[in-house]
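In what follows, a structure is listed as structure tokens, so that the remarks can point back to it.
Only one protein chain is missing from this complex, and each of the others stays in its spot.
Now for chain A:
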Amino acid sequence: MLPASAKIPLKQLHRQSICIVRGNRKKDEESGTDVVEGTDEWNHSKAAVRPPDQLELTDAELKEEFTRILTANNPHAPQNIVRYNFKEGTYKLIGFVDQLAVHYTQAGNLIPKDSDEGRRQHYRAELAAGSQESAKLIISEENLEEDEEPKELEAEAGSQTDVPAAGAVEKVTEEEMMTPKQPKELKLTNQFNFSDRASQTLNNPLRDRECQMEPPPRTNFSATANQWEIYDAYIEELKKQEKTKEKEKTKTPVAKKAGKMATRKLTSMESQSDDITKVSQAAKIVERMVNQNTYDDVAQDFKYYEEAADEFRDQEGTLLPLWKFQNDKAKRLAVTALCWNPKYRDLFAVGHGSYDFMKQSRGMLLLYSMKNPSFPEYIFSSESGIMCLDIHVDHPYLVVVGHYDGNVAIYNLKKPHSQPSFRSSAKSGKHTDPVWQVKWQKDDMDQNLNFFSVSSDGRIVSWTLVKSELVHTDVIKLKVEGSTTEVSEGLQLHTVGCGTAFDFHKEIDYMFLVGTEEGKIYKCSKSYSSQFLDTYDAHNMAVDAVSWNPYHTKVFMSCSSDWTVKIWDHTIKTPMFIYDLNSAVSDVAWAPYSSTVFAAVTTDGKAHVFDLVINKYEAICKQPVVAKKKNKITHVQFNPIHPIIIVGDDRGHITCLKLSPNLRKMPKEKKGQEVQKGPAVEIAKLDKLLNLVREVKTKT
């Protein structure tokens, strides 16, 4: 009775909107009270059936009325659209958003009557109708004839006239329909000869995609262009040109000729030497690589080889020969000086000259790198033999050399000249005898470079480089004590002592030691020019080298041609340790890594390495290092960081040797204690030794 949609339990009614309830009630009213009651009951009974997930609500809640407002807004349309407004150059909110939602579109096929297509179709239809009519006339005539016949027949048939007439009419209509086809060839579709098959594939839903880019960056540009602007611009341009011309003029008169020559040379040489100069850097690297490959085993030894036999040789070490450096040009010149470069630890400088008084020839300064043992990095030659050299600590490209003729010179490695940058001369106070040692000092107060030199003429001179000129200052004149003789007129003649070596104290700046040919060592101060602070009767023959201990501030060492090496404490007049090496000792050097290790080289070609901690009385290594015994070793130097020493001989060869582990022993740590490193430890080490010796001395 009631429509299915009305089967809504009372409780739910209140949640639905509007219409359905009314419809229900109306029906009830119409059908009468009886029915109403019945329906109510029925409804109630229906109401008893509740779905299990229905909300449970109280009566009050049930009676609540909810209003819903239906609007015509499209829920899918965006609520705030922002578009970039080019006129204002900002993003603007569009207030009115299109709410139209299209659910279904179909393209229809109605065309207006008055349009072109419409008129064409009408015309075609008329034509078709026209032909039909003509056909009709023909057919109708035929039919009339036909009709008469059947009518006659029909007259007989009687009641069946309708049907045959109808049938005839039908035929006629069919014929009508069929005949117009033939003249016009219009295929009219009917269910007897035409069948339509159609299918609809799934149309993918369409979706709009939009994207908006950032507007490209823009900038404004404005200016004025009129006569005076143009004029001003041109005047400015002319001025600029004039300025550049002036600058060129000031440069050209000086450099013009040189420039021309250079350009001419370049142009002529370019074709030939172009390639070589450009490839110089690469060629250098290749040369080093070739050397490394050739001396590959030596390089490996240098880096990694640790003498395994040292474990068995208690307290003895060896020197492993590594590279040999020599140069043809310096073949007959003795190595007179060796110095490691303080900055580039593989670079060292070698001074060549001659110790022979009679045969004096030229000198050479070569700088070798360990990376290229076959050829020196820098070559400088000089007229007089080089006797000593030193490299500046802060400016590792400045090398000062002292010559046999008493001159000193400074070479600048940065500049390509083969001539020294600065040279002393007879005018500027060169020494009158060979310069035996030179040492750089700290820059003086005016930031000028300065160095000291000592020579056989008894003068210790301080040279300062003032505005590209060497200025000398006599610091001390060495006097042989006790030899001042009085001449009648009251003048005092001093016999000048000849200085052969000196060394500056590491910490006490003004104090330095000078060794002389007489075998005495003087402790002097830079401030006192006539008096010595102390004198030590060191040796019987000329002192060849003096050297302060790098760690201990009181200890120094000296060696001499009287076959001895002596270690001193500068507060005590007698040496602490004396070593006799059976041959004239030409050079001695402390090791940079330990306060108790030093090396001495002798003229019989042997190198002696001592470690006072291990053995106070003997060398822990005595090894011949030069090929022929006739070669006398002249100098030795420790490398500041690598465990190697370089040894120069009087044939111009330099040999590089690696110290075996026993020679570089650090103090054994007691179990549990940390190994301490650093200068303090070294000093303490040496102190201990010295105390032992001093005690012995005091006892005796």
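Here are a few things to note about the model shown:
As a working rule, a residue touches a chain if its C-beta (ideal position, glycine included) is under 8 Å from a C-beta of that chain, and two chains touch if they have at least 3 such contacts; residues count from 1.
What we mean here is this: contacts and distances are computed from a predicted model.
UniProt lists the omitted chain of the complex under the protein name "Dynein light chain" (options: "Serine/threonine-protein phosphatase", "Dynein light chain", "Partitioning defective 6 homolog gamma" or "Phospholipid-transporting ATPase"). When the whole complex is considered, the residue among A:Asn204, A:Asn220, A:Thr250 or A:Thr571 that touches the unshown chain is A:Asn220. Only one residue from A:Ile111, A:Leu238 or A:Met289 touches the chain missing from this view: A:Leu238. For chain A, the residues in touch with the chain missing from this view are 216-227, 230-231, 233-235, 237-238.
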